[in-house]
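One chain of protein is taken out of this complex; the other chains stay put.
After this line comes chain A, so read on.
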Amino acid sequence: MIEAINEAMRQEMERDPRVIVLGEDVGENGGVFRATDGLLEQFGDQRVFDTPLAESGIIGTSIGLAINGMRPIAEIQFLGFVYQAMDQLAAQAARIRFRSAGRFACPIVVRSPYGGGVRTPELHSDALEALFTHSPGLKVVMPSNPYDAKGLLISAIRDEDPVLFLEPMKLYRAFRMEVPEEPYTIPLGQARVVKEGEDVTIIAWGPTVPLVANIAAEMQAKGVDAEVIDLRCLQPLDIDTIIASVEKTGRVMIVHEAVKTGGFGAEVAALISERALFSLSAPIVRIAGYDTPYPVPSVEDDWLPNPARIAEGIETLMRY
């Protein structure tokens, strides 16, 4: 996935001279995960900027760059650090269009790695997407595989709105996948049906997608035909794909790493209850991080959605 992300940025920088990259360690070092590897060499120090260590500064200056004609791709080194830039993202970038009644736009992309299972220090793993889906004006994109990552990132860079592009770091090098060499786009706001099924709908995004896809495959052998939906974007949300699936299966499980209470799973569950309550044959099940701060590495595997918790949830649903 990391190569797909790198290729998307490289190709967009080749296509559009307004596209620039800025962030901590993104230049000489090519990013702490090598996402921006080689960009400084190819495009020079007037397109790729190692910034001072200041998250609010990175987002705040990106806003100014964008309103004056540039297309900045900013990196927040780990999503847990984004709290230091909350005002600039949620109260500034998100509102530029509204605050100016359409006179100004803020076409920036903020890339950030997140997600658990990789034994990080504190505040490196937290999945904080719900903070931003609750901030009108921002788009939130959460790819789960290399193909989607490239197509969605190119779309995000070409988008006229600020896009938060969240990269599950566990999947950066988890598996390889054929990705077309030429640039391509995937529209923001289209979910992907990973596996079709009749018995239960499993909705996931980001790092929980490969997890639930594996379990769905295992469950097939046990006679449970699960449909797996990768939302890919939380804002805009592909509600039609969700409702169509729920109407078919009548059973719903939502799986995300973020803490359960107030997580985006709650929004999805509420939308389903508003629009397809009478298609449901069982209460909606949410498998999520527990309502604690992201824990220490020694216990994170038990905290995160894992095969045991997901299998138990499917069994519960299938009892109805």
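As a convention for this text, a contact is a pair of C-beta atoms (placed from the backbone, for glycine too) under 8 Å apart; a residue touches a chain by one contact, two chains touch by 3 or more; residues count from 1.
In this text, contacts and distances are computed from a predicted model.
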Out of "Pyruvate dehydrogenase E1 component subunit alpha", "Methylamine utilization protein MauD", "Actinorhodin polyketide synthase" or "Sugar ABC transporter permease", flag the one the UniProt entry gives for the chain missing from this complex. "Pyruvate dehydrogenase E1 component subunit alpha"
Using the touch definition up top, pick the residue from A:23, A:60 or A:313 that touches the left-out chain. A:60
Which of these, A:36, A:51, A:201 or A:245, touches the one chain of the complex that we don't see? A:51
Candidate in contact with the missing chain, chosen from A:8, A:39 or A:70: A:70
Please identify which residue in A:105, A:123, A:174 or A:311 touches the non-displayed chain. A:105
Would you write out the residues of chain A that touch the absent chain, in ascending order? 20, 46, 49, 51-52, 54, 56-57, 59-70, 72, 87-88, 91-92, 96-105, 136-137, 139, 159-161, 189, 235-240
